[in-house]
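For this depiction, one protein chain was excluded, whereas all remaining protein chains were kept in their positions.
Letters A and B mark the chains as written, and numbering starts fresh at 1 in each.
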Amino acid sequence: MTKPLHLHEDRYFSPDPVQRECARKLYQKVSHLPLICPHGHVDPRLLAENTPFPNPTELLVLPDHYLFRMLHSQGISLETLGIRTIDGSDTETDPRKIWQIVGDHFYLFRGTPTGLWLKQELKEVLGVSVRLDGNTALDIYDQISDCLKKPENLPRAMFERFNIEVLSTADSPTDLLEAHEEINKSGWKARIIPSFRPDNVTNIHFPEWIKQLRKLEEITGFDCSSYSGFIKALEDRRTYFKKFGCVATDHGVTTAYTGSLSLNTAGSIYSKALKGEATQEEAVQFTGHMLMEMARMSIEDGMTMQVHMGVLRNHDPRTYQRFGADKGADIPIRVDFVNGLKPLLNTFGNDPRLTIICFSMDESTYAREAAPLAGYYPALKLGPAWWFHDSREGMMRFRRWTTETAGFYNTVGFNDDTRAFPSIPSRHDLARRVDSRFLAELVSEHVLDMDEAEEIIVDLAYNLVKKNYHL
Amino acid sequence: MTKPLHLHEDRYFSPDPVQRECARKLYQKVSHLPLICPHGHVDPRLLAENTPFPNPTELLVLPDHYLFRMLHSQGISLETLGIRTIDGSDTETDPRKIWQIVGDHFYLFRGTPTGLWLKQELKEVLGVSVRLDGNTALDIYDQISDCLKKPENLPRAMFERFNIEVLSTADSPTDLLEAHEEINKSGWKARIIPSFRPDNVTNIHFPEWIKQLRKLEEITGFDCSSYSGFIKALEDRRTYFKKFGCVATDHGVTTAYTGSLSLNTAGSIYSKALKGEATQEEAVQFTGHMLMEMARMSIEDGMTMQVHMGVLRNHDPRTYQRFGADKGADIPIRVDFVNGLKPLLNTFGNDPRLTIICFSMDESTYAREAAPLAGYYPALKLGPAWWFHDSREGMMRFRRWTTETAGFYNTVGFNDDTRAFPSIPSRHDLARRVDSRFLAELVSEHVLDMDEAEEIIVDLAYNLVKKNYHL
Partner (left out) sequence: MTKPLHLHEDRYFSPDPVQRECARKLYQKVSHLPLICPHGHVDPRLLAENTPFPNPTELLVLPDHYLFRMLHSQGISLETLGIRTIDGSDTETDPRKIWQIVGDHFYLFRGTPTGLWLKQELKEVLGVSVRLDGNTALDIYDQISDCLKKPENLPRAMFERFNIEVLSTADSPTDLLEAHEEINKSGWKARIIPSFRPDNVTNIHFPEWIKQLRKLEEITGFDCSSYSGFIKALEDRRTYFKKFGCVATDHGVTTAYTGSLSLNTAGSIYSKALKGEATQEEAVQFTGHMLMEMARMSIEDGMTMQVHMGVLRNHDPRTYQRFGADKGADIPIRVDFVNGLKPLLNTFGNDPRLTIICFSMDESTYAREAAPLAGYYPALKLGPAWWFHDSREGMMRFRRWTTETAGFYNTVGFNDDTRAFPSIPSRHDLARRVDSRFLAELVSEHVLDMDEAEEIIVDLAYNLVKKNYHL
């Protein structure tokens, strides 16, 4: 027996009638505002090429490590789910078989953001009207397949339908931004901009570091065999990125450590790294030093600096060796904002020209460290609840733990941080609903007046992100 | 003026009428399901001997360190409460006097799980109808004393009345399981099984380690003067325990550290330990190594592996020296799941034959580390909110912090973990009510449909525990 797939219009609001009524009113102020997407991982070629999405499995399963990690946790191998191996050894290739597995196990996602996003995508983006389960999986597969062939579901058509005002991608300094160029030249009037994510050259232990350096040298003409040439090359690439509308850098680091090295020390670590002789400790120091350098450059070129901290990547070596990075085995760790960011904030934190947006998944720091720091240093702002915490409960915890000390105005609105293009509207909608819910709670407890909440909800959904990313 | 002892039928549900109605419906699905008790500390002799409980104080006060630690915190000495000293020096022996103290101070337990459990025990198990306080204490004492003499309140009668489907005890490898054997031979059809808790032989700094090894040697016939003999003896005991229906091991460790030692190193630490020369660091290494060995054996014999991590035992040396262990002075500490469990999970975490259930009281790890790991590794499951967090708020935090990343299906239902036999039904009832409440919240916020919640509540109360403990 198939069951209807129903999205309740008051979903994620409190059932308390006073709060619900208030949340509804607040949500109506922002539900139709354009989406600002200052940080995400959508592949720009998708929008450059604008060819139909191949099939439901390629669209919704293979790029979504939230989704396949949960199936993996219940004993379904990544091979069975068709994840491509590095060595090219066989994995499942039949997208229908894979989709059937997802349907059979969709109950695992009850109560998870992945489940909520996917239900909304299925219903609102792809027109599915029955619940996904083992019985309905293949019918839904066929329906989506048909749907994807229609012109209104080409990537650019979706982009426009989603009402995206600006979408930022995440790009290596060695990326030539050809896809961005192609989009610009195509005459399509969408604003799709790169962001500068230099981890593969600033982390001297990045697996292909030397290879990336060579590429950097090649495209900039600066001699990267010396540290000073490397720095010039980076500055050069930032200038290049800015031409494409880039407004922000992004740095993914394991710890919150920052700290300037002397020119000599930086140069000497860099040289050791070129010979493959840098220690783990030196790599940490160099990364911390590069954050200082990046802040310095941001003050010069005005780019907002994003720092994503505290993830141990590739916790499971077997999966990493067989399937590569970003396969669901990245695990959050504790972060020390107070000591880690001290050098960065002491040097640059009071500079009015700089905006540093920090993200971590160590929620124990929200009220203890992150909000007190952001409630003091003008340059520091708090990124929204990140990754596993980009969820109903996660966003409520973020607001509950940061608002009283940092206020609303040291936060920067929402970003979807996704590579799953069709999930973008669902993600923003969830965030807008949860913020409406949080504000409704404050109004109904007489902490805020309604007119204040009406201003704040628009700031959270739209104004703060534009302001902090200079968009 | 005595006040009625009232248990509201909607207790622990939200007062919001939408949520309450929904919680009530969900709770009705599970309130009468049999109790599965896969982990606890009930003494099996209680059920082997089946003699009447001596008196209210022996039944409810002396075995309950939750209870007497709170009285102690308010300046009431353990001596006054009749806790037995190791050296046999005098402590209070009059159970009525002790009970009177409990009555006088029962207000201390307002808002605590101990208070809630005890109220429900008094009312539902022992038929008390007035509130316990200084005025009513002795009347209640007499009433319970009468009650305990009745045949329907013998341990086995209680067991049946409690609707316990299976009860697991916690037993040393050196235990001969005579009480279990006696129960089996008695013809009584209850399922009471041991669990294999080898801390006293796997922790080389356990106070009576050598003595336990001797006993292990004696009952297995394996030469425990060598590490290899020790391992064989453990394997032998696991086989013995399995004959008694044992389905799980349990490991209580201070940190989350795991890691394999070479055979040489393990053997050499073991030898030093036999001479009393092993260092603290070596003890930690050995314990971490034994967890690896236990996982290996579990893959072979199919026993579920429970790991209880992160408690500093016996924080107060005065109490430990005078009264021994388990006297309320064990304090939770921070735990590092990510690095600590990495060796264990990297080696065994993807093995479909293994189930590792982890428990800790470091709630800061729930969303940051535990749920992300359990939402990835097939072997890892999350044990329910443990010890101090086995409570209304504690269980809600557990669900709020783990569900969005690990889902419901990487958790394993409830276990009561108690040595206080008559509190078992109250504990399960509280858990079922809190899970009903949590699900009702999700339904009333349109995260789940009601039919989904109805399935989940039965899974949480009954199916998941049976599945994960192979019961």
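We take it that a contact is a pair of C-beta atoms (placed from the backbone, for glycine too) under 8 Å apart; a residue touches a chain by one contact, two chains touch by 3 or more.
What you are looking at is a predicted structure, and each value in this text was computed from that prediction instead of being measured.
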Among B:206, B:244 or B:388, the residue in touch with the chain that has been omitted: B:388
Hidden-chain contact residue, picked from the options A:144, A:385, A:424 or A:448: A:448
Residue among A:333, A:431 or A:456 touching the omitted chain: A:456
Where the missing chain touches subunit B, by residue: 3, 6-8, 10-16, 69-70, 72-75, 107-113, 116, 312, 315-318, 328-329, 331-334, 361-364, 388-389, 391-394
Residues in subunit A touching the chain absent from view: 16, 18-19, 336, 338-339, 342, 345-346, 349-350, 352, 364, 367-369, 371-378, 380, 400-401, 403-410, 442, 444-449, 451-452, 455-456
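Definition applied: only the chains that are shown with their structure count from here on.
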Centre-of-Cα separation between subunit B and subunit A, whole angstrom: 40
